[in-house]
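Please read through the structure below; I'll follow up with questions.
What you see is the complex with one protein chain gone and the rest in place.
Order as written gives the chain letters A, B and C; numbering starts at 1 within each chain.
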Amino acid sequence: MNKRILSILGPVIIIVLMIIFRYIFPNKITFLTEVVIFSIYVMGNNVLMGYLGYTSFGQPFYLSTGAYSAAIYFAYFGGNIFMAMLVAVIVGFLLSLVLAPGLMRLKSSYFTLINAALCAIGVFVFERLLIDITNGNDGLWFRGNMTATPFLDVRYPKNFFFFVLLILLIALYLYQKMDKSALGISMKATKANPEKMTFIGYNVFLIRSIGYSISIMMSALAGALYAINFGFVNPSLGENTRAIEVLLATLIGGVGSVFGPFFGALGFLGMKDIVSSFMSRWEFVVGIITIVVLFKFNRGIWGLIQDGAGLLQSRKKREKTVKVEE
Amino acid sequence: MEIWITAIIYGLATSGILFLVSLALSIGYGLMRVVNMEAMLYYSFGAYVTYTIISVTGSFILGALGGMVVGAGLGLIVETQLLRKIYDRPMMFTMVVTFGVFMIGIGIIQFVWGLEPKPVASPISAIVKIFGGVQIPAYRLLIIVVAIAAYILIQLMMNRTIIGKALRAGIDNRENVEGLGVNINKIFTITFIVASAFAGLGGALNAPLVMVGPYMGFDMLLFAFITVILGGLGSIKGTMVAALILGQVINVGGTLWAPLAFVGPFIVMFFTILIRPTGLFGKEI
Amino acid sequence: MSTSLIETQGVSKIFGAFTAVDKVDFGIAENDAVGIIGPNGAGKTTFINILTGNLIPEEGKVLYRGEDITTIKIEKRIAMGILRTFQLVHIFDNITVYENLALSFYRKDENRTVPFNMYLVNFLKRKKIREKVEEALSVFELEKKKDDIVGNLSLGNQKMLEIAMAWIADPDILILDEPFAGISDHEIDDILIILKKLHHKKTIIIVEHKLSKLTELVDTLCVMHEGKVIASGPCEETLNDPEVRKSYWKIEE
Partner (left out) sequence: MSGVDMSQNALIEVDDLYVNYGKLAVLFDISLKINQSEVVFLVGRNGAGKTTLFRTIAGFLHPKEGEIKLKGESINGMGAYRIARKGVKYIHQDKQVFGDLSVKENLELSSYATGDYNWEPVFAMFPKLKILIDRKAGKLSGGEKQMLLMGMAIIGKPDLVMMDEPTEGLAPHVIQDLAVSFKEISKTTTLFIVEQNLPIIADIADRVYCMKEGKIIVEEGCREDIQNLCFEQYL
């Protein structure tokens, strides 16, 4: 019962938590905004990793595609923030239409490697090939072009925070629906046993493609939000080195769960915030955390929360959840 | 005309470096079915150790040897302490773990050598004239010679020594080799050490051509990936052929149209994978 | 054999130089149960792979209700009602028993290969699905395991679930590939009791090693050896066939 209550109230609890944080740590608002945007990005990756069983070393590519789509819209076409988000999601969708037929037929290892390669191509395209449009390494600046939005002017950081929280709430709600829908369950089933999926009559390729598309659209949306938040975009957003961040956040949160991505984003960025306050470069720490998480902590924060809830309820149930881990 | 000959020879030198550094990735996969992302550490450390030894002793040969030794040592540690224990885990798990190791390695490099890229002077500045007047730096020719020697060496090892025979038998059927009483793990470790020594050597040889920086492994990782994917994961011959193709794509293609030097390899890989999902010489996974 | 629900006419499958299935004629009438036995490598699994469409035979025809389905794809055959289970259990071990069954039933019920229309509706709670899944749970005695993650079940229960998943999709032909392999006698008896309930209500083809259990269930046995059907007919008769005794049990007389 506890689990069920948690999953119904989950999105609300998360949003309330964030609002409380915002008032406890008023000077951390940039950080909290980043956590919210990063959560959406991690949720996108979680669809690939947790539901479809594909590990992508190329998520920054999809993120920067979304960011650049929004940035180019702002710089050259208009100032409507909603329009920019829509453009990013549509570009993400079109990109997935182009790539899915090739990528979704690949074995998991090749998928990972090809995504890493895509990511490098992305940086090249945005930095050098489209230099006339994107200004290359200098980045594309457009804050002045954004027009005010009705009710809540999201050009101001404190308003933008509530705006992204609203988006996260919607995203979490839909995500939770997806988790229990036939689509979500068939994606998980495809991850466990694609062959059997074929043998009860489902089209594995299409199910995977839909999941891939959702993942990319969420990444692109997160990219657009980043762009709006910063007011400029540069190619470093899409660098290969950052691919591990989203993977690690997904792992820390708990792979394949609905609320894991949020806690993963919070845990990861929190750790990064603390570590970077006394260490300028932190690859070393990221590496060690990755290994510790994979070997010792593989159900993530959400797994721990579930175990905790189980503890409250009964010992028996806890044994069951521990068993899943094996 | 001269410009093309230069491009081709430069391409061969690039192929040489690619072949040396990709071997550890390819062999890691061929032996243990692990995509070992950390393979490029041997390359980076090889380059850094070469840089340090050169700045202390001034000898490039000593530096290159040091790079090989350090590469081999790292390979030994990683293979025995990590790869062997995780080879039967899911592919995702091994990739992320080895990537974590890669990050730790980059962190160590930053602690030891700092963030600033280090220049390494070319040990041979002579220019050789071939084909009646085409000027080629002798150092590039040296790289080609070393890579050819490495290829011959590894082929000899595979075909002439008992270790190579056990290895080929082990890739074919690991269990039967063990059943004869051969410690196949030891054989795999030796092979892996050889491959990581070559990666270290690749780093040493490439050091004078690029800036030695903490992220040099990252830049190379992508090209090494493309090499092994194109050649087929696990095939030494495939790695060699792919390195040859990519060397020409990068240099000749780059001469044709500059962006091809970067994008060309990706394009070649994508089309190859579309036609042959397991690469040129790869077997079904 | 015009009354056969599914039949093969001289099908062969060749892998390189090896003929796995060699000109097999086979037929099963509606609501009959047939057991296929034979030593390892006799071609049993290859043969049922031909029936289900995993493999396309080099020669011969597969007829289903008199219609030629030799080259028809797996998905189409599933839609036609040919379902199978596997030697090693093929289920989804990261979701619950209920979800496994619901997924299988949903496919049959909606007749869609991609479940996208249901995107925002919790399909697990729909009345039709719930009723049917509850029924399956009670037929296969899995009620208590309803919300368990499948990976935690015993192998016997997993085998049971796999058969239940095939049953719930209401196939015309149920093909079971070694349903008794690797589970205890007690669990085999449980599965047998349930399969007996389906007897003469469903067309069943079983491939199995454990003869003693098999003969309790099927009326007809079909013995394969080196890719050929060397005998078929009522159980007793087939088992005493001299050819069978020689090649299956290596008994020279």
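What we mean here is this: a contact is a pair of C-beta atoms (placed from the backbone, for glycine too) under 8 Å apart; a residue touches a chain by one contact, two chains touch by 3 or more.
Since the model is a prediction, treat every value here as computed from it, not as a measurement.
Touch, as defined at the top, links the missing chain to these shown chains in the whole complex: B, C. Screening C:I56, C:V139, C:A181 or C:L198 against the full complex identifies C:A181 as the residue touching the chain left out. Residues of subunit B in contact with the chain left out of this view: 162, 165-166, 168-169, 172-173, 175-184. In the full complex, subunit C touches the omitted chain through residues 39-40, 154-155, 181-184, 209-210, 245, 249-252.
The definition used in the following text is that only the chains that are shown with their structure count from here on.
Among the remaining chains, C is positioned farthest from subunit A, on the basis of C-alpha centroids. Chain centres here are Cα means. That of subunit A falls 33 Å from that of subunit B.
Subunit A and subunit C have centres, each the mean of its CA atoms, that are 42 Å apart. If you average the CA atoms of subunit B and of subunit C, the two centres end up 50 Å from each other.
Contact with two or more other chains is made by no residue of subunit C.
Within subunit B, not a single residue touches two or more of the remaining chains.
Considering their complex, residues 49, 53, 55, 57, 102, 105-110, 112-114, 116-117, 120-121, 124, 128-129, 240-241, 244, 247, 251, 281-291, 294-295 of subunit A touch subunit B. Looking at the complex, you find that subunit A touches subunit C at residues 174, 177-178, 180-183, 185-186, 188-189, 191-193, 195-196, 198-203, 206-207, 210, 256, 320, 323-324.
For subunit B in complex with subunit A, the touching residues are 35, 91-93, 95-97, 99-108, 110-111, 115, 214-215, 218, 221-222, 225-226, 229, 233, 259, 262-263, 266, 269-270, 273-274, 277, 285.
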